[in-house]
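A protein chain is absent from this complex, but the other protein chains hold their places.
Naming follows writing order (A, B and C), and every chain is counted from residue 1.
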Amino acid sequence: MITLTDQPFDPAEALCDFEKRAIGAGAIVSFTGLVRGTSKLGTVKTLHLQAYSPMTERGMAKAAADANARWPLDALLIIHRTGDLEPGEPVVYVATASTHRRAAFEAADFLMDYLKTEAVFWKKETTDSGAHWVEPRPEDYEDRDRWSKTGT
Amino acid sequence: MITLTDQPFDPAEALCDFEKRAIGAGAIVSFTGLVRGTSKLGTVKTLHLQAYSPMTERGMAKAAADANARWPLDALLIIHRTGDLEPGEPVVYVATASTHRRAAFEAADFLMDYLKTEAVFWKKETTDSGAHWVEPRPEDYEDRDRWSKTGT
Amino acid sequence: MAKLLYFGRLTDVFGANAETLALPAEVNDTSALRQWLDDDRQLGGTLMTKSIRIAVNDDIVPEPWPIADSDEIAFLPPVGGG
Partner (left out) sequence: MAKLLYFGRLTDVFGANAETLALPAEVNDTSALRQWLDDDRQLGGTLMTKSIRIAVNDDIVPEPWPIADSDEIAFLPPVGGG
């Protein structure tokens, strides 16, 4: 299940709903990404997230399908914000459920790497020293490359 | 923060509280372990968890300290049940918060491997075909061994 | 008329998310569009970098890719959410 929303959401509520869907799974891993209060450029005032619908949704659906093909998942959830966010607000929430603990961990990790480097979003951070667009760091691309399948 | 309890708990509530403690962290990973409804031996009726206090608590505190020494964590939470549980009930909840997504994932994964293979608990599963004590699987020990530091 | 969309830092470069305009007759593929638009707005090569990808009618295309005056053409700087 994938949700793109310009409204605030509550990760605890999302986990509660997800648990109901995932009954019988055994293992649930969840990731919450929150807007940080500080960045290299100072104190963060707002983070603006821009998407390109329906390309953004289509890419997220593809990543979810890839995760389902790769790991035996009982359920999967992605919630991603757009619009203007304040420090401490959730930007992204990913949850995975499986019989196997390892599968749940790896699938959540994989989805986050996708979201950080390939999901169709652009982020503009406004700090007390001005505004700038944030692009993925080299480490983000390295993290993503852990999942590339060579020769298959 | 480590809690050993013979009372049911709510992972969603735990995540909500944890987020308040972890404000500013950026990345929160959580793991929920639920009692499965079926096992190799049939339909599960109850799972009984036995601990040896204070050895159990001491071991969990040591694992938490190890995680804090190894990864830059802003907060960490472990809740573990004892007593009699029914299918679908949460057995264990682990949450980690960090500025770094990778650190939060790895620390949660590490703590779960500890809890599965080294935490001082014994589990008795009662199914429709009888009762038996469950010990870690070979895969659980392999998962744990990923974290061993050689030569340091 | 073609619809051009500008994302990420290009929103600031163009001072807009989107504009609708008539493409000159000789601008018939994405390479020609990058060059013409960069020159027209005096962007000094901003649109010429490979890190900016182009989507035509909602699909990222290998370039050069043919374009028509009825297309929706989006300029996409490096993406990343979360």
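The rule is short, and it goes like this: a residue touches a chain if its C-beta (ideal position, glycine included) is under 8 Å from a C-beta of that chain, and two chains touch if they have at least 3 such contacts.
Just so we're clear, the structure is a prediction, and the values are computed from it rather than from any experiment.
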Missing chain: touched chains present in the view: B
Residue in contact with the excluded chain [from B:A12, B:A27 or B:V91]: B:V91
Per the touch definition above, residue among B:T5, B:Q50 or B:S129 touching the missing chain: B:Q50
Positions on chain B contacted by the hidden chain, ascending: 33, 49-52, 54-55, 80, 91-92, 112, 115-124, 133-136, 140
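Just so it is clear, only the chains that are shown with their structure count from here on.
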Interchain centroid distance [CA atoms averaged], chain B/chain C, Å: 50
Chain centre separation in whole Å, for chain C relative to chain A (CA means): 27
Chain C: positions in contact with at least two other chains: 82
Multi-chain contact residues (two or more partners), chain B: 101
